[in-house]
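Have a look at the structure below before the remarks.
Here the complex is missing one protein chain, while the rest keep their positions.
By written order: A, B and C. Residues from 1 in each chain.
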Amino acid sequence: MKGEGFMEEDTKTWLELYRLMVKIRRFETLTGELFASGKIPGFIHLSIGQEASSVGVCSVLRKDDYITTTHRGHGHVIAKGGDVKRMFAELMGRETGYCKGKGGSMHIADFSIGILGANGVVAGGFPIIVGAGLSIKLRGTDQVAVCFFGDGASNRGPFHEALNMASIWKLPIVFVCENNQFASTTSVHYSTSVKSIAIRGEAYGIPGRSVDGNNVLDVREAALEAVERARKGEGPTLLENRTYRLRGHFEGDPQRYRTKEEVEKFSEKDPIRQFQTFLKNQKILDEKIDQEIWNEIDQELQEAIRFAEESPFPQPQEALKDLYVEEGESLIERRLV
Amino acid sequence: MTELIDQTLYLKMYEQMLTIRSFEEKAIELFEHNLIRGNIHPCIGQEAVSVGVCSVLRKEDYMLNTHRGHGNCIAKGADLKRMMAELLGRSTGYCKGKGGSMHIADFEGGNLGANGIVGGGLPIAVGAGISIQNRGTDQVVACFFGDGAVNQGTFHESLNLAAIWKLPVIFICENNQYALSTPIREAISISKISDRALAYGIPGVTLDGNDVRAVYTQMKGAVERARSGKGPTLLDCLTYRFYGHFTGDPGRGMTYRSKEEMEEWWGRCPIKRFRESLFREGILSEGKEKEIQIRVKTSIEEAVRFALESPFPDPEEAIQDLFY
Amino acid sequence: MNFRELTNTEAMVEALKEEMTRDPSIFIIGEDLVAHGGIFGQFIGLPEAFPGRVIDTPISETCIVGAGLGAALTGMRPFVDLHFADFTTCAMDEIVNQVAKIRYMFGGQAKIPIVIWAPDGAGLSAAAHHSQSLEAWFIHTPGLKVVSPCFPYDVKGLIKTSIRSDDPIIFFMHKKIFSRKGPVPEEEYVIPLGKADIKHPGTDVTIITYSIMVLHALEVAKEMEKEGIRVEVLDLRTLWPMDWEKIAESVTKTHRVIIAHEACLTCGFGAEISARIQEELFDELDAPIFRVGAYRVPIPFSPPLERFVIPGKESLKKTLYNLFGKEIDSK
Partner (left out) sequence: MPEVTFVESLRMTLREEMQRDPSLMLIGEDIGRYGGIFGVTKGLLEEFGPYRVRSTPISESAIIGSALGAAMTGIRTVAEIMYIDFTPCAMDQIVNQVAKMRYMSGGKVKIPLVIRTQEGGGRGNAAQHSQSLEALFFHIPGLKMVVPSTPYDARGLLKSAIRDDNPVIFIEHKLLYATKGSIPDGEYLIPFGQADVKREGKDVTILSFSYMVLKALKAAQHLAGEGIEAEVIDLRTLVPLDLETILRSVRKTNRVLIVHEGCRRGGIGAEIACCIQEEAFDYLDAPIERIGALNVPIPYSEPLENAVIPKEEDIIRGVKKLLYQT
């Protein structure tokens, strides 16, 4: 890991990065437990092992910058400044949740901090981010829009259409591929005929860069370059963060498509463990501070869970609200016999 | 010996190119006389791509076609009579009047149909490739599409699938510089469409699509590669449509194209160039040319007569042919 | 009000021009808009009047609609041109899973002021890929509003309302009505969504219809007058929200209903209207509700086939005769 000649400012930032990564890890772990205990319905996709990508990228974004995220998006939301209370509440289907219980794990959004939503359709975020980029350009602001997506999405049509459009219009977009090696169960080596997703940038004349997505500082540096390029009006970048999903595609995934050994091998490259070692070597972190960080975060998350559990479920008739801005029975035609 | 074969082949190719041009001119004329309804998308100027590509194909090879597809149909061996009848909406047409100009299909001749949706044919070509692979034959699929299609999602999904499975598909971009009114230079930000092959790890070549021999040679290489199981190729054939996008294009497409550009491309007219070279090489003589011209003229006239004499379909037929 | 004659296209251009002048966040995006002001001339003059606000795209329907959505979510008011209603299929995920659901899925956080405009309809020998009428899909999809007017007055008023709506609108116009003329006031006006309009009053039977079929219905209504049958023609104008009040009022008056649209009859919007009428006004009906729509086949190319498949004046007349137990004169 890099880190030669860092300054005091860096140490503060780095600790903040570390804290966020731990927060995501703990959030995901607790979410897994809540799901197993039946407190979260539906299905959930955990981002354990991919924290460096979320945190590295979002750490160079402003509050008014936009992101679109994916079905595996809890990490992005937390890294962009999402409120864990409202996240847990949403996962548990409570009325205090981000989407008042209408969205759930796959559809968390917080428009007030630029999170344009997670998407249940693979590659669903691409066209939306092009629109956000276009909007920035038309409004003449210096915001930036970031599209997170997985390796699976890079084989879908919207990837192609969006990268081309962003390129010909030089939109302020960073396309961030979190290549976690698997699209559900399909290995990226099978589904894609090129070695690196970043190569695909060439088809659109946009820079493609591939970095170790488990190294938060590498991700941050690459993201910073791409974001600056976008802010200066020089157009989009395709960034590939090579990482590995340590959990199944969804909770309950029997994972027959990979071996235990493979997962263990990649566990050694756990982004949090790597960064922890680095910070300890740099004497920025010691056992005590580390313990404090984990404890504080656990406390915050436990409180958030409590908040969610104490929140009421929405009233059934709430199901008929929030479809149109203009409310009214004639629009929904709610009659049930 | 080889020379003789080449000569016969070249003459045949030349005749086909002339046939395509005359067919299109006649179709435009018929359209202007209100004998053809809807619209047609003439391929005048792109004859070298159709003929160069299809001359390499066997009858049992497959072809996927576009809305601007008359030339490819003819080059793939379609019957002019049944084509013309289809354009005129007659019951003797290839699709019994149900398809029209944009949807001519001739399954017996390997023509799996023209498509009204830009980029609509690419996934189907992949499927035909799968079929060949599963049946274990050495057929190939020639998939035509325009420069407008290269920005559709289906292009991406199809090239990727063909690449990972090494399917015998040749993707042929008839790059006529315009997607309706949008110039390709504004629609993509790379200089060559063939560079998109890099994104799938397959060979991609940009070539002079108005040079029928160049098209033939590159296609031959791509077909050999496909037949031997090495997978797909992307051919970007630079060409130009002299007519507008379609018969409804104001000013035949000169509202978005310049006179200079048009003249420059006319200088590179594929038929003129091929003709000159055939004369230069002594393959074509004035006598032979005359013969060819007469044959072409007769065949087009026959096609028109056949179509005009054919009955319109019975209205009740409209509800037939949906299910097998 | 001072009226003058405008074509549907002119009415649309005028509406867009006024709205774009009023609100700088409105922009138009789609394929081939600048060179000819749209392939139907529907934006003629606008690219020059509003440079940079009429945006040409590559052929990428998915991304055109998606980009409109993204812009709508971030403070703009996009007007998306889809060329042909048939091409909604190329952007179906965007329309059904994104545009229609995002506000609801996210618990009402977002406004989606987007208009997706597309010409639909057959009758021009454009064959199976350029002739469909697909409004039923979008009425079935919760979260969208669907508009399909026929007269210049309605087009202008509804385009303006649609642009100002904070909800997503699918706006269909039949290709064959673009050059049709009608009176349009010079003064500013808007037409609220969800209001039907009686285009021809009558007491014996109600034809509930929209888009080009209104024109056929009006012709038939005139002809029927001679035969002593007074036909009421109700032009829905907005398909969703639907003006149930006006439908009920008319049915209660006439007790006989024909619903007509050019789209495929099976599971078309007519089915919904008919089912609802018989549910709520069962006792008002003196006869079964009749529906007129296209045969359940793709639109064929050849003129006699196409004429057979899509409904027109004759099919309406036949249905009326059927309804009143009259002999059909075989003409």
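The working rule: a residue touches a chain if its C-beta (ideal position, glycine included) is under 8 Å from a C-beta of that chain, and two chains touch if they have at least 3 such contacts.
All values derive from a computational prediction rather than experimental measurement.
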Inquiry  = Touch partners of the unshown chain, restricted to the chains that are shown, please.
reply    = A, B, C
Ask   = Considering the whole complex, which of C:13, C:54, C:100 or C:191 touches the chain not shown?
value = C:100
Task = Could you tell which one of A:119, A:164, A:215 or A:241 touches the chain left off the display?
result = A:119
Task = Determine which one of C:128, C:159, C:191 or C:251 touches the chain that has been left out.
result = C:128
Candidates B:127, B:183 or B:315 - the one touching the absent chain = B:127
Remark   = Missing-chain contact among A:111, A:257, A:294 or A:307 belongs to A:257
Positions on subunit A where the hidden chain makes contact = 41-43, 90, 93-95, 97, 99-104, 106-107, 119-124, 152-153, 155-157, 183-186, 190-192, 256-257, 313-320, 323, 332-334, 336-337
Ask   = What is the set of subunit B residues that contact the non-displayed chain in the whole complex?
value = 62, 64, 93-99, 103, 105, 107, 112-113, 115-117, 120, 122-135, 153-154, 157-158, 160-161, 164-165, 320-324
Residue ranges of subunit C at the interface with the undisplayed chain = 86-90, 92-93, 95-97, 100-101, 104-105, 127-129, 134, 136-137, 139-143, 263-264, 266-272, 274-276, 278-280, 282, 287-291, 295-298, 300
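Going forward, only the chains that are shown with their structure count from here on.
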Ask   = Among the remaining chains, which ones contact both subunit A and subunit C?
value = B
Key: Selected pair, greater C-beta contact count between A-B and B-C   = B-C
By mean Cα position, the chain sitting nearest the middle = C
Ask   = How far is the middle of subunit A from the middle of subunit B, if each middle is the mean of its Cα atoms, in Å?
value = 46
Query = Which parts of subunit A, given as residue numbers and ranges, touch two or more other chains?
reply = 157-158, 161, 164-165, 168
Request  = Would you please write down the residue numbers of subunit B that are in contact with two or more other chains?
outcome  = 151-153, 186-188
Ask   = Touching subunit B in the complex: which residues of subunit A?
value = 155-161, 164-165, 167-168, 190-194, 199-200, 202-206
Note = Interface with subunit C, subunit B side, in the complex: residues 37-39, 86, 89-91, 93, 95-103, 115-120, 148-149, 151-153, 179-182, 186-188, 250, 255-256, 312-319, 322
Of subunit C, residues touching subunit A in the complex = 25, 27, 29, 52-53, 55, 57-58, 60, 62-63, 65-76, 78, 93-94, 97-98, 102-112, 142-143, 145, 165-167, 194, 240-242, 244
